[in-house]
Every structure is written in structure tokens, then in C-alpha cells.
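The complex is shown incomplete by one protein chain, all other protein chains being positioned as in the whole.
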């Protein structure tokens, strides 16, 4: 099998580095080009990207000459099929649209297009069928390519855990997060802000957690013209804690009818997926039975960082309510890995 | 005014040290004796207590010879009026009862007697009237002295913040905590357990948070024979984070009717107290208007550690619900300082 | 006594905030003006300075309108006698010179002028006599005012500890630092860089530690025309650790002749000072006898942050060598507090 050539938009940042790391040795994809701002263009990746991941910078990527985002649609890059986007919000919309117009499939981790009605917001184990929006999007926008997106890191962890519970009829969801600093990018959280501290605020995070899951857990409308949102409310409180990687979330789910602790556990345990691409974890949800798990340091790398760990499932004091803890790796399952998994599913389903 | 002589039971541990620190220079109380296990008895406090607070060990306490808990009721100690208890749960019940029988007023930070019907569980700004139980207790048990208690650290922070909201009719409370390591005592949380990590479990903590506030916010029954619990449910999820001092709590309060963000803020802002003893903070509740406060590192010492800071008050997505963040110093407001404030109120109201 | 009016240059940064905090309520000085870059000029201090110190922003400073650095020498500011400088290196030289020319006494925490031959580099307990350079400076440069400086934070801690050992004849000094993140300013060390980590490099720090102490511990030359450096070598290795405040330094001192552990301890214990101004600590050096002190969390606030704590004094395995640990608060003793102490000595000795 010839590998599919891919590029990374915004390759020097925190999520960009994760893309470069995770694409190294990928069985289906071959990293062909790295794109960043003018400032980095024309220089070797090793010289413009201060690598902060524990593993070494992949040798091939290190020697690549970074290209300007302006050159993303030049003929030199016409071999590329998929563009992974880790762009800063300020430039993401323009560049991603230009890429889609130029015929690329854009698999984006950026929030800017997520909630547009004709843009798929995908967690493959939940809603791969939402990829049907691609045709709508291409037609409506007159593009040769298209944009698909994955949700916000904290949304992915929660939404995956909600999926198996949907069968019982969810009425309300409350979530309190304890989020890792890597979610804010390399310079996002100064050490003086977070050492020996909790910051009970993350810009826009609660909005995302309250809106994105409803689209993801929604259903494709008859005509395929859009998504009908799931019919429950999410209310989020988001907080940053001194943890490097791994978001931990305390979740309360109120159901329409009574659900026991055992039923909820069974739902988590029984959850399977037909997604079998390279980055798909064997178990999207791992149920922990220990009284003090999941913990980010111990569980974030489960399923090579692609599994969400769920634990402390227990009936609460409220009627028809279950509470539990969910944990997932925010820059793997919650960002770069999510986009790569999405791209794999595009390939598996012949969208690329 | 002659100072009232006091003792500290369990003086060498984490909360014991806070008692010793906070009692140093107290305008009403004079630290007379320190009590600990057999192992420490007969030795100087400086030699048996590995001091871990930033300020120096008070010079007078340092030279005191620690007494055995067995000698708590000997004639040598008959000048003492108040015994502060920071005993480990295993021995607390027996020793505290012996002290009460011997005529001491026991102001205890320990959980063991908190929920007994004739034991006051006090946060003075909320329920100083519950001290009426003292007479019931003395009569029923035939003791010369008595036991009063303060709540668990995480309960105090939440209960204080709930008090001003009671006027609107609370229906349900959900709380997710991010608790400091000092709450578990000096050796309670190994660094290997918590560095770069969150532990989503604290033994018995959720039970305490779900039961204690209902007693505290309850009302003294007609005959003074007991407390009628407040009539709402609390559902807690408790978590440990890498923070030295200061518990942060994300709280959702559902009301019987609609309450606006502004009404909730006003309630917090208007909250005053008639408790005017030395340890009573000028403002039991400080409302922060910044979008990212309160934070434990910045707010735990507010009101010399005795104020609870509240912020991010906002209407949630759920009907009749407000969410906010509360923060308080767990070993000052939440433990030793709480017991001392209780004892001051005992004095002010002539119970001692 | 009428208070002396002072200003702070670079008031919004990490050290600038410490100046504002420490000057609040100062018995001799009255904070008159705050200066910062164009971007902040014309706005209230509370609106342009993200306060990150545990105590509240002083109320008066909060309401001050920040002035542009360009306006530092306007007539509006002619009441000011002393300008404290916490400027970024890039603009410090020009602004400080302009201030000195305009007649201010500049007490600077910035490195740019420290090593100039006619600029006093002062730790008052060591070398207040170096203030004699002020006259040389004023004459040479034709300024009405002048510039004095305090050393780098890590230098101050070490130099203070070396002073009492000078009597034994120092031959060589090696120092390995474990420095707090606050030394790099608010955004200086990203949490992703330092959580669960050590960074064994701090830009220019080793150079400063190897050169500044020799000037400080040097002697004023006969004609008063300059400083004759102390005649030993310092070799430094500087490292950042996940600590908020307080630099810890492991120091080896090789002497010309044998010095015992007891002699070294005695030198530290006997060290006194005739500096008796408000910020001068009662004990510039506190000798700790515990086997595991000093520690930054426990000792940084000793002497209200102005004392250096020394401990673990012991003979090493090398001939004529003693090793020990020194610790001091890097933004109080090591920065803003150092400049304020210097300014106090200027006042006490009638230079202002």
C-alpha cells in the first residue's frame, strides 16, 4: 500500500508537535510537509520548533524545511491529500478554507468551524455517520476538498463516556473538569500561575463543553442536510490544575428514569466500536474498578493515549442520577490523535 | 482580663501544629499543655514535632514537655478550661469523652462525634444558636464538661457559601472539590501519589460533605432536644490536587424557584455576621468579581485564613440553578481556626 | 517626618509588583507614581497589572494612573526623589540614565549598569562604603542624580553568606543553584517547561554569579575612583526547579588555610550589621542547625523575606574546604526588597 501524503498546518506549537510525533511511523500516512507562520518559513523544523515532548524529535521531520502557510496551495504540495490543522484560531479559518477549496481534506483540531451546520464534528466511535455532511458541505460551498473537525479536548473525554449511557435516556449532565496545562499550549499557562494552585477558569471552555457534545451525540437529519442535536443540557465548570497531561472530569448524569450503578458500569464495560483503524484503541472506554482511579498520571497513556478511562461509578444522592470520573489524554485522544483517527476513518470509508 | 488556659490534644500532627501556631499570642487563650501519644510524652515539643509550617515554632510551645493523653484529666491540668482536639480518629472518641466527663470544654476538629444528635456542629456565622445543645448534652450524659465540634474542612467552605443562598430556597446542591494535600495530614499524601496528578478519591469525604451541611444549616427543634436537618440533598465528588493549602470547590445550587446571577451575588455580598471575636473574619465571605478567582494560592490567606472566597457566580444551563466557585483555607478556616473560633464564641456567650 | 516621594519604573511586571507591595505602608517612602510602557500609560494600575501576589493589591496603587516611561522626567514628577527600577533590560539603560540626568536617585534592580566602574553595586550589610562611588559617578557623568544598583537575586544570597567567611581567606567558590520560577518574571517559565522537571540553564545567570560577588566583596580604591575586586574565583552552575519563591544554593568554599566546620558556623552566627533601617533584617544571616534546613518553603520569609538562611555547614572531603546551603527570597531580599534597603541606606547616609 502506498502511503497517503499528509501535511501539518501550525506544526511548531504544542499540538503541532504532537501531530509530528504521532505521524512518525504511521502505517498509512507519510508526513510530507510542515507549515507554519512566515517567521519559521524557510528554516529547518529542528531550528524553529522548541521540542518539549519526552521522545526525540523524529529525525525526518527535524530536517524538513518548514513552509509558509501562504504556500499551502502551491503546486509543490499537490501530492498531499490530508492537511492536519493545529493552527491558532486567528488564522485557522482563512487557511483551512483555502485548503479545502484547493482540494485537500482538512482534518482540523481547531474550534473555529466545529459548530457550522455542514461541518462534521466527529468522534468516530460515536458518530462516524456524521461524515455524510461532507457531501453537503462540498456541494454547498463548491469546494473540491472539505473540512472535518474533532471536538475540544475536554469535550471528547466527556462525550465518549456519555455515549454508552445514551441508551438510558439522558436528561441533564453536569461536569467539573481538572484540566492539564498542556491543553493551553506551550506558553499558555505560566508556572507562576499554576504551581501550588488551581485556576478555576479556562477561556471559552465551558461554552464548548456545553454545546459540542449535543452536536456529536445528535443524529443526521433525514435529508442529510444537518445534525439534530441531542436533547439534553450540559452545564460545565472548568478548572486548570498542576498536571502536565490528562484531563480529569467529575460527571453527574441525570436520567429520565432510574439507572443503577451496575447498569451504568455495564454500559461502560459493554461499549464496543467497529472502528478498527490504526489509531483506534482496542477499548475506547476502560472501566476501572479501583476506588481511586482513574488518575491522569497513571491512566492518560492507556490505549496508547487513545482510551478514555472511567471510574468511581456510583449512584448519587439525587433521583435518577449517576456520578463518575472520566479521564483522557488531552493532546493525544483530545487533540492530535483525535484528528488522525478521524483521517483514518475518512480513508477507511473512502472519503479520501 | 486573665487569659483562659487551653490545651491541645494531638499536638504533634498537622492540625495540632496549626493549633499551636494559631494560639500563639491569642488575646484570650493561653496555651498551657500539649498532649500526644505515649511515644512523645515526657519530651519537649520541639523534639517530637517535626515542624512544617513556614513560620517558626512558637518559642514557648517549643520548650513545653508533651504530656501523655492518659494524663489529660490529672489534677495537674485542672486549670485548663478548653481542650482543642486534633486527635486521630482511633483514639479521639475515648479521650474526648474522658475530657468532657472531667469537666473540660472540648472544641474538637475530629469527625467522630459530629453527627451525634446532642453534639453541636458549629460554624458560628451560621448556627451559633445550635450551642443550645450543650445543656441537653450535659444533662443527658451527666458530664461536667461537654463536646462541641466543627465540620470537615471541605464542608465548612461549602456550608458558609450556602448560608446566604438559603433565603432563596435551596433544592439540590452538587459539589466537586479540588482539595489541598495538607487536609490529609503530614504523611497523608505521598509525593509519588500526587505530583503531576489528581487523585479522584478521599476516604469518607463525600459522606461528610453530604451529611454535615444539612445539620449545620438545620434548625434547633422546639424543645431544644435536637436539630432538624435542612431539607435538601447534597451530592459530592471529592478530589485531591497538587496544592499545599486551600480547598477549591465547584458548586451547583438548584433553587426551588428562579434565582438570577445578580441575586446570588448580592446574597454573597450582603452576608454579614454578628460574630465579633478575635478569630472571626471581618467578612466571612469575600465575593471576587475577576473572571479567574478565587484561587487557592492567592485567596487562601484572605481574612487571615478565616474568610471563604467566592467567585465565578453565574447562571448555569439548568433551570433555577446557579453555579460558582468557593475557596477556603482548609487547615485554618477548615480545621484549627474553626475550632478556635468556636471556642471564642463559647467564651463570648458564657458557656466557658 | 515627611515621607520621601518615590516612583517605580516598570511597575506592572513581577518585580514591579513586589515594589508596589513592599512600598505599601513604608515608614519613610511614599509611592507617588508608577511608570510602564506606552501600552499601559493612562490607565489605572488595577487595570493593567495582573496581580499575582497572595496579598491584595494595595488600594492606593490600584487607583493610580500609570504614566509612560517617556514622561518620567516631566515637571509633574519633580517631587519624586527616588526612582526604583524594575525595567526590562532592553529599555533600562536609556530610561535610568535619563532619570539620573534629571536629578533622581535611581535604585535599580536591573543588571545593565551593575558592573560599570562608577556605579555602586550594593548589599548594605557588606559594602555600604561603596556608596562613595556616587560622587565619582555624578562628577564623571555630569548628572544631578545618580544610579545605584543591587546584585542579581542569586548573587545576593551567596554574597551575603560569603561575607563572614572572608576573614578566613577565600580561595575558590563553587555554587550550584536551585532557583525559583519567580526569578524569571510572570511569564518567564511556562508550566509545561518546569512541572515535574529541572531546567539546568538560566540565561546569563552564571556570568552574573561569577562576576558580581567579586565587585561587592571588593574594596574601594584609595582615590575612591573605583573598586578593587576580591581576589578569588567563583564558578557557578545554575538551575531552575519547580519552586515559586526562594533560591537554594549549594556552596563550596575553599580557603587559603584550614577552616573547621565550627569556625565557619561561628562566623555565620557572629555576623552582625550596623544597618538599622526599616527593611534591614535583625539577622542578615540565620544559621539553621537542623539537618534538613534551610528549605525555600519554610525559610524564604524569614526576617520578612530579608534574611538569608544558612545550614548544613560541614567540612567537605577536599582540603581547606567547607560546604553549606544558603537560601533567600529571590524577589524580596533578591530584588525589590534589596533596592528598597539600598534606598533606605542612601537616606540614612544623607545621599538623598
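Note that the chains take the letters A, B and C in the order they are written out, and that residue 1 is the start of every chain.
Note that a contact is a pair of C-beta atoms (placed from the backbone, for glycine too) under 8 Å apart; a residue touches a chain by one contact, two chains touch by 3 or more.
Predicted, not measured: the structure shown is a model, and the values here were computed from it.
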Which residue among B:2, B:75, B:90 or B:191 touches the omitted chain?
B:191
Thinking of the whole complex, not just what is shown, which of C:55, C:74, C:219 or C:233 touches the missing chain?
C:233
Could you tell which one of C:176, C:229 or C:273 touches the chain left off the display?
C:176
Interface with the unshown chain - residue positions in chain B
14, 52, 181-182, 186-196, 242-244
Listed in rising order, the chain C residues that touch the chain left out are 172, 174, 176, 178, 195-201, 210, 233-235, 237, 239, 241-244, 248, 250, 252, 291-298, 311-312, 316-318, 321, 323, 325
Chain A positions in touch with the non-displayed chain are 52-55, 195-196, 244, 297-298, 300-301
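What we mean here is this: only the chains that are shown with their structure count from here on.
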Measuring from the mean C-alpha position of chain B to the mean C-alpha position of chain C, what distance in angstrom results?
41
When the centre of a chain is set as the mean of its C-alpha atoms, what distance in Å lies between chain A and chain B?
42
Multi-chain contacts only, two chains or more: what residues does chain B have there?
195-196, 244, 297-298
